[in-house]
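One chain of protein is taken out of this complex; the other chains stay put.
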Amino acid sequence: MRNRKRTGWHRYVNGVSISTLVTALFIIVPLYWLIATSFKNPNSIGSSPPSLGPTPFSGGNYSNAFVGYDFGIYFRNSVIVTICATALVLALGTLAGYALGRLPMRGKFTTMVILLMISVFPAVAVLAPLYLLMRNLGWLNSYQALILPYTAFNLPFAIWILRNYFLGIPKEMEETGRIDGASPLRTIWSIVLPQALPGLFTAGIFCFTACWTEFLMALTFNSSNNFRTIPVGIAEFGGNFQVPYGTIFAASVVAVVPIGILVFIFRKFVISGLTSGAVKG
Amino acid sequence: MSRRSAPGKGLQRRGGLALAAVAGAAVLAVSACSSSGSSSGGGSASAPATAATATSGSIVWSASPLTGTGANDARTVLINAFEKQYPNIKVTLVSAPTDTDTNRATLATEISGGSSTPDVFMGDVIWPAQFGAHQLALPLSTVLPASYWSRFAPGLVQGATYKGQVYGSPLFEDQGFLYYRKDLLAAAGLSVPTTWEQLESDAVTLVHSGKVKYGFVWQGDSYEGLTCNYMEYLTDAGGSPTNSAYTSATLNSAASIKAITFMRSLITSGASPAAVTTFQEAQAMNTFGGGNAAFLRNWDYAYSAATTASSGGKLTASQVGVAPLPTFAGESQPGYSNIGGWNMYINPHSKNVGVDLTFIQWLSSPAAQDILSERYGFISTVTSVRNSAAVKASNPVFAVVPTTRLTPRPAGTAQYPALSTAIYQNVNGALAGSTSPSAAAAAMQSAASTALSSTSSGGL
Partner (left out) sequence: MTALSSTPEQMVAEPKLVGRPDVNRQRLARMGWAFTAPALLVIAAVTIFPIVYSVVMSFNNVTVTGNGFSLDGFTFSNYNLLIHASLWRDALYFTLYYTLITVVVELIIGTCIALVLERLAAGRGWMMALLLIPWSMITVINAELWAYIYNGTYGVADYILNGLGLGSPVILGTPTPAIIGLMIADIWKTTPFVAIIVLAGLVMLPSDVYEAAEMDGASGWYTFWHVTLPLLRPTIALAVMFRVLQAFGLFDLPYVMTGGGPGTATQSLAILAYNALFKNLSFGPGAAVATSTALLVLLGCLATLRVFRAQVGQEGS
C-alpha cells in the first residue's frame, strides 16, 4: 500500500498524483486571479469581459502600496507582533499542553472546557471592554496591546492541539528519561518535543496566521500609523467609494509570501516525525 | 485519603480564592466604568459671542481617506496648509478605515471608552443624531457663535442639528447626479432625459441597439447607498419616509410603492442589469467608467473617476455629461438629489477644544474650501465658495450644482441606522424579486416602526 513500488506509467499517473494535481488546481486558480489582477492596470480591472492575463503588465499597484501607503511600516509591525505572540503561545502552550495531557492533575477536564469557553466567545462582543482594559493600562498604540491579547486568544487552541499531539506520544519514551533521572523539563525538551514537532508546527503556523490576519483588535487598539498592522493598513487603501482592487491584491500577495516561506522552511519538521524511527513501537 | 486529597483541595482552595479575586476585581471594574464621570454639553447651553480659539498646541485628527495618496493625499495637503498658517499648531492625522460603519465602530469604542484622542474627527453627514444622542460629539453650537453657521449653504446646518444643538461643521457636501454618455446619446439622436420614464426607455433603446452593454447603473446593493437612491425616487414621487417628529414611519404610502415599483421595473425592462442589486458605488463606477453603461447615478466624484485612468476610467471628457437627476413624469423639475458629504466633529473628551475650534473654523474658510473644491473636486459647503466663478469653472459638475434640488435622508433620529436598515434591506429584497413592491413596502413600514418606537432594540 504505502510502500508499494509503482512501475511504468503508474509511477506518474496514479491516484495520488492525480489527486495532487486536482488539489493544486483547486488552490491555484483563484490565486492566479489574485496575482494577475494585482499586475493589471486600474482601468483594466473593471473591464468586461475580463482579460485572462494581465495585459498590459504593470507593477504600479505594488509601488503604490509601498510608496503611496506606508506598507513597509505595516509589514514591520505585523512581523514584530506576530512573531512575539507565536513564540509566547508555543512556549506557554507546550508547557500547559504537556501538563494537561500527561501530568496527574485534578480538574483537567474542567480546565480544558474553560479554555474552550474562552475561545468560543465572539471577538466582536469582547472588543469594547477590552479597549477599556487597554486604555486603563495605558497600552494603546503599543506592541504589547496586541501581543498579549493575541497570545491569550490563541493559547486555548494551541493548548488543545499540543495536548492532543502529546497524548499520541508513547509513554515509554518519557519513562526511559524519567528512570534515567532527568527532570520533567529536560524530558520535555529532549524527548517529547522532537516527537511532537508536527503538532508544534501545526499550532505554530495557525497561531502565526491568526495573528498575521487579525483585524478588529489591531484596528481598535493601534490606530496610530506607527503601530498599524497589515490588515488594518489594507483597509485604508482607496478613498471614499473607491476600492482599488489592484493595490489591495498586490499588498495581500506581499503579505502572503512570508507564510509560504515559513511553511516551506519548517516542512521538514513535519516529515521528520515520520522518518526519525522513534515513533515505531 | 486525607493526605492525597489535601494538596489537591488546597490547590483547589487556592484556585478558588484566585477566581474569586478576579471576579471581584471584574465586578469592581464594571461598577467603576458604569459610574458616570462629569457630564458635558448641557442641552440648553447657549452659543457664545465669540469662539474661544487657541493658536498653539497639538491635536489628533481622525479622517478616512478622501482621495490622493502620499504627498497628494487631500488630508495631508489640508494639514500642511493649515500648519503653514498656524505654525504653532501641530495636527497629527490618524487614518480611519474607508468603510463608514467600521469607522463609526472605532470612534464609538474610543470615545465611549473615555479617550481624549482623536480630538477632532471627520464623520458622515448622517451621524449627528446618533452621536448627539449618545454624547459622542461635542455640541458645537455651545462653543461657536451663531454667526458662524451663516456661511454654509442652506439645509446643511439643519442636517447636522439634533434637538436644537448643532453637532457637526459641514466640511464638504455631496449629492447624486445623472451621468450620461454624450457620444452615445448623440449617435442615437436622444436628448438628455428629464423624466425617469424617458430615461428608462432611452436606456432600453441603447442596450438593444447593441452600442453599449448596459443601460442605467446605480447602487442597489443592500447597504446605506440604497437608502440614498431610494430617497431620491421617493421624494420625486412626492413621498416622505417619516413624519417630521420621527415618531412614525410613512413608508407604506402610494409614493413609496410607486418608487419601489419603478426601481424594480428598471431591472425587468432591461434598462438596468440584474447585477445592479449587488452594486455599490465602486461597482457602478467601474461599469460606467469602463465604457459599459450609458447612464450612471453617482456622487460628484464620478466625473473625474470616469475620465482618469488611474481610477479605472477609460472615457474622455467629451464622452461624459453631467445633469441633474430626472423626476417622474408630471412632477416639477428637476429631480431630487440625496445629500451626502462629511462633517467635522469634536470629541467631547478632547483636551484642546480651543485648537480644535481653530482647525474647524479654518477648514470652513475659503482657503481650505478652495483646496477641496478646485484641487480635489469636492463640493464646497460654503456658499461663497460654491458661487465663485473660479470654482464653478474648475469642474463641469459644479456648474450643475446650483440647479439641483436636495433631499436629505431621515437621519434626524438617533434610531437612524435601524431605520435605514429597514429601508435598504426591504428595497433590496424587492429589487431582487424576492418580494413584490407592495409587500416590501409593508415590511419596510413595520420594520421602520419597530426601529422608531424603541430606543434600544438593536435592530432586532
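Note that the chains are named A and B in the order they appear, and that numbering of residues resets to 1 at the start of each chain.
To be clear about the criterion, a residue touches a chain if its C-beta (ideal position, glycine included) is under 8 Å from a C-beta of that chain, and two chains touch if they have at least 3 such contacts.
All values derive from a computational prediction rather than experimental measurement.
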item: Which residue of A:Phe71, A:Tyr98 or A:Phe227 touches the chain not shown here; value: A:Tyr98
item: Residue touching the undisplayed chain, where the options are A:Ser58, A:Asn141, A:Thr209 or A:Ser224; value: A:Thr209
item: Where the unshown chain meets chain A, residue by residue; value: 1-2, 16, 19-20, 23-24, 26-28, 30-31, 33-34, 37, 45-50, 88, 92-93, 95-96, 98-106, 108-109, 111-113, 115-130, 132-133, 148-149, 151-153, 155-157, 159-161, 164-165, 167-172, 174-175, 178-179, 184, 195-196, 198-199, 201-202, 205-206, 209, 212-213, 215, 230-231, 234-235, 243, 245, 248-249, 252, 255-256, 259-261, 263-264, 267-268, 270-271, 273-274, 279-281
item: Interface with the unshown chain - residue positions in chain B; value: 3-4, 7-8, 11, 22-23, 25-26, 29-30, 33-34, 36-40, 101, 104-105, 108-109, 111-114, 130, 134-137, 213-214, 221-223, 273-279, 283, 286-287, 290, 292, 348-349, 415, 417-418, 421, 425-426, 428-429, 432, 434-435, 456-460
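The rule is short, and it goes like this: only the chains that are shown with their structure count from here on.
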item: Computed distance of Cα centres, chain B from chain A, in Å; value: 36
item: Of chain A, residues touching chain B in the complex; value: 41-43, 45-48, 64, 67-69, 106-107, 127-128, 131-132, 135, 140, 219-220, 223-225, 232, 235-243
item: List of chain B residues in touch with chain A within their complex; value: 8, 11-12, 15, 33, 62, 64-70, 93-99, 102, 106, 109-110, 112-115, 213, 280-282, 285-287, 289-290, 292, 299, 301, 305, 309-314
